[in-house]
Structures are given as C-alpha cells and as structure tokens.
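A single protein chain has been removed from this complex, and every other one stays in its place.
Chain lettering (A and B) follows the sequence in which the chains are written, and residue indices restart at 1 in each chain.
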Amino acid sequence: MAKNIQLDEQGNLKHFLSIEGFKRQHLMNILDAAEPFANVHAQAVKKVPILRGKTIVNLFFEASTRTRTTFELAAKRLSADVLNININASATTKGESLLDMLHNLEAMHCDMFIVRHNQSGAAHFIAQHVSPNISVINAGDGCHSHPSQAMLDMFTIRKHKTHFADLIVVIVGDILHSRVARSQIHALNTLGVTEVRVVGPKTLIPYEIESLGVHVYHDMEKALIGSDVIIMLRLQKERMQGALLPSANEYYHQYGLTEQKLSYAKPDAIVMHPGPINRGVEIASSIADGPQSVILEQVSNGIAIRMAVMTQTLGRKTGVQL
Amino acid sequence: MAKNIQLDEQGNLKHFLSIEGFKRQHLMNILDAAEPFANVHAQAVKKVPILRGKTIVNLFFEASTRTRTTFELAAKRLSADVLNININASATTKGESLLDMLHNLEAMHCDMFIVRHNQSGAAHFIAQHVSPNISVINAGDGCHSHPSQAMLDMFTIRKHKTHFADLIVVIVGDILHSRVARSQIHALNTLGVTEVRVVGPKTLIPYEIESLGVHVYHDMEKALIGSDVIIMLRLQKERMQGALLPSANEYYHQYGLTEQKLSYAKPDAIVMHPGPINRGVEIASSIADGPQSVILEQVSNGIAIRMAVMTQTLGRKTGVQL
Partner (left out) sequence: MAKNIQLDEQGNLKHFLSIEGFKRQHLMNILDAAEPFANVHAQAVKKVPILRGKTIVNLFFEASTRTRTTFELAAKRLSADVLNININASATTKGESLLDMLHNLEAMHCDMFIVRHNQSGAAHFIAQHVSPNISVINAGDGCHSHPSQAMLDMFTIRKHKTHFADLIVVIVGDILHSRVARSQIHALNTLGVTEVRVVGPKTLIPYEIESLGVHVYHDMEKALIGSDVIIMLRLQKERMQGALLPSANEYYHQYGLTEQKLSYAKPDAIVMHPGPINRGVEIASSIADGPQSVILEQVSNGIAIRMAVMTQTLGRKTGVQL
C-alpha cells in the first residue's frame, strides 16, 4: 500500500490536500462528520468548543476574501484562534524563505495551516515539510486541487440525492483551468457515481481528461440528457478576453445554463456553482435563483465541511470524540 | 401607520439605518439599553456573553479604521465573532454582484452586517434585500445618515443635561455634506429639544433645511447665544480646497469655536465633536481639551451605544433579557 501523506499511521486524517489518495470510506467519514455541523447554526449559541486553544493560520499566497472568510468562520465556530497572514505583503518582501517562515510559525505552536497558492502542489510541498504535529489544508493550489470545495459539493449532492451510485453528473465549462473540476471528478468517481460528463469548448477541456474517468462532450444539450446533477464552473474574466474563447456572449449561447438547455436534464436535477457566479455568462439568473439551484446551500455546507475537516485533522491530537 | 423597515412585527428593533422613522420611545429605549454598557469597562472582565456565537460582519465599502474599530470593539465586548470585509479589495474585483455577495454571507449564517458605504441609501438597500434573520446597522452612508453617531451624541447630552426638553442645541459647520448632522437633527427633534440651530457658511447649509425643524444662522455668535449644547462638525479637507470655502483660516475666523465665541453660550454649555478634530480649523485646542469639552466621552459612549444597538437588534433572536 502506497503511503498517503494525508493520513497518519493509524489511518486518521492528518492533512487535507487533494481528493486523490482517499478511499470511498475516507470521503464518507468526512461527509458524516459534517452532518452535525450543518445544524450548528440552528443552536442558540452557534459555536462549539472543540478546537479551543488551537491556532489556525490562514496562509494566503493568493488573495481570496471569499475562501479566507469560509475558513475563518469555520475556525471561529470551532472556538479556535485564527491568524490571517497574507504573504505578498509581508515575509517574502524581507527575503525570508518559505520554509523558514513555516518553521517560524511552527515554533509559535500554530496547529494548522490553511494554504492558498497560485502554484499547483504548493500545499503538498508544505505538508511534506512541516513538523508532525501540524495539519495542512489545501484551500486551492493553482489549477490542481480545491478539495474542500469538492467535498462541500459532495455533501450537497448527498443531501439531495441520498445515494451516489445512481447519478449522472455533468460538469460544465472551463475544465482546463479549474482546480475545482479536477477535485470534483476524483470525488465523484471515488464515491461511485454512475457517470461523470464534462462539457465545454475544446480549448477548455484538457487533453486526455478521459483518463480521469469522464466522458467528454462539446454539445451541452447532449451532455445534459438524463443528468441528475449539473455543476457549472466559473469562467474567469481573463479567459473571456483571451484567445481561448470567442466572446462571453458566444460562450453563454453555447454553454450558459438556460431554461431551454436545462430541460434536457432530469426534472429533479440540481444545479450547482462554486461561486461567485457570472450571471448571463455561465448561467441565466432565472436558474441561479430558481427552484433547482442549490448554490446557496453549497455555501452553507461549505462551512460545515470545513469544520469537519478541521476537526478530523486536529481531532487526532485533542482526542475529542466526534 | 406606515411600515418601518427598522422594526419587526412586534415593534422590536430589527435594523438600525436612520433616525427617521423612530418615535421618541424607541430612541429612549436605545439610550436606556446603553446605560449598563457604559459601565462595562469598570468591571474586572470587560466583556459580557450576550452575543456569544453570533457572527457580526463589518462590511466596509469605504475605508474607516476609526468607525470599524468602534464596532469591532463593541462586538467583541459582547463576545460575538467579528469578520472584517473590505469590499474594494475583494469580491467586487471578481465581478460578483452586491446581492450575490450578501446572500453568500447569509448562507454562511452571519447574523449582522455593519455597513459603511459612500452612497446614500446603501444600508437601506441592503436591509431591504437580506433574509429576515439578518440585522443591518448603518455605519455611515454617503451624506445621508450616521445614526449610531447621532445616538452616542444623544447619550452624551443626556448624561450632562438629563432632560432634552429644555435644551437649545447648535450644530456648527458643514451641514451640507454631513451625514452626522442630518441624523443629529432628527434625533434632537424626536427627543423634543426646545430648539435646534444650524450655523455655517451659506455654501455649506442645504437649501430648505428649515423643513427638518431647525433655525438657520450664518453668524456664529448670534447662533450660540443661550445655547446648552454646541456640536462642532468636522470640516473635510477636500472642502477646504474647493470653491465652497475661502480658506481654512477664514473658516476658523468665522466658524471655529474659540474662547471668545464660546462665551456667548450658557456657562455650562457642553462642546461636542464627532472626531477626528482639525485643531485650529473647527475648534481651538484650548476648548477641545478644556473643561466644557465632552469629545472623549463621546468616544467612550460610542462603544456603549453600539453595544446597545447590536444587543437590541440581535436580542430579538436570542431571547436574552436586557
């Protein structure tokens, strides 16, 4: 059995870096652990003391208020102390090496690094070099991985569809540059859905993506036929202006989710989007705000999933019963 | 009875957006609620658990460390979790619409938005569109309103003068651009002072301001005769350089509060200023630091008033006895 850096020697979750390397049961454990947290907000006091005294560092090498906010909220609702460090503005300007900076934070007895970086593999690199008592969570690295986003999507799908086995899931848009899509494909296949389809313009579908276990479509209507779950990806502004796409209008015409295209999916299909949405580019407003959309549920579930991942990784040390 | 968006169906405080729309008793309730908080700092532990587990978001579309600080401190002393979001630097750069961003924060189970915006009406707009369990506090919108500042001023006046009924209050300076002045005028009249006077250069007094129930003066000495409370407004630097004013020196000569001008007020008149003060422009240092100045008391009372408003709006949900 190949060693998975994400697990400790007892097979407990230690880091959360990418969906690859996890078995179905690991992912199901995380989903199960998130269930009670999905209801924390209904309590009079929306806070649990599980990680009191722990120090969680948001180590963001790439700005993302949205992602930082979800992790910060999750940490605070677990009663942890949170430190926000934006790297551009600080240590690297003093010429400190990344590893020296990490070792300094370790020496300050920090317990967890939430890492956001524009280079693929950054979170893995950091996990390989931290001391044994630190957990690393990947909050998005380049085009590679965004596993907590994928898991909140799985949580949302399970809430609505109960079983993964019978599902046809369609992922629409810029698969090439999406760290979310890669993580979703791995998670969906690990959890055993019937079929994962990806659809988008040829310029935005990676070569040999079929090897990940997906079917490739370029015609959106065909892709949607019989689907249970439709995951729209965000189209980055810079792609719209580049040579990869004709125009935002043309993109919407071909791959934007409209009432007409949605009619090809199953009547009870759910519509997902990682946000922030470009209305009228990836998706019609009537659908984003319509009865099949679960976009805001995804956001709520995102807090619960992050609380679960934080608790599972740090729970090893606290001995807390979850 | 016209519906007031700031009250819920039981007549409890839900949002705090502007003084308009509140009756005397509402304002008195807020002042009364602030009383115990004005003494919290004297306790060994300067903190109360009233809003533990609540998430309060400082949603600042316009930078203001000073105002952000007062709300952050108030929230922390109520044991709430605070999230600081500076909008310029984040979501809007990704092209997310304001409402989508709000709905996302709601989905994360935030409980309160403290909104600062350079456009009049922004906080109202947000309050109209948030879900029913969210409270919105206006922390200053354009030239329109700054109700928590007005209420801390009322609290300060009541501390020194006990009854509003007998008071002559003079507001001095740039009435035209001041969100504080508008809120103060509404609050003073609602609380039933004898007379509100405004005084300033013609270019800085809005047309038809009399309709708000004030007397307009352009001669400061005349305005101050017999006054009990003198509220100096801050003169924005950009006004000094514009066509609206001859010069800072000339302004000080005519409308700066000096010992000589102050002698026209009652001997026990108090002097107020929302800060930060421009010494030697709006006010002589000897008066700002003198025995009639209550400027620093205003700052202290600002924390208590914000604690009261937060508690009253969120208290609806917690069922906490105040």
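Points worth noting:
Assume a contact is a pair of C-beta atoms (placed from the backbone, for glycine too) under 8 Å apart; a residue touches a chain by one contact, two chains touch by 3 or more.
Computed from a predicted model, the values in this text were never measured in an experiment.
Only one of A:S97, A:T203 or A:S263 touches the absent chain when the whole complex is considered: A:S97. Checked against the hidden chain, the listed residues A:N29, A:T55, A:Q236 or A:Q254 yield one contact partner: A:T55.
Across the entire complex, the residue among B:R24, B:K46 or B:K202 in touch with the chain not shown is B:K46. The missing chain lies against chain A, touching residues 52-55, 81, 83, 85-86, 89-91, 94-97, 100-101, 103-110, 318. Mapped onto chain B, the interface with the missing chain covers residues 41, 43-47, 63, 65-66, 69-70, 72-73, 76-77, 237, 275-279, 296-297, 299-300, 302-303.
Quick note on the criterion: only the chains that are shown with their structure count from here on.
Work out the mean CA point of chain A and of chain B, and you get 41 Å between them.
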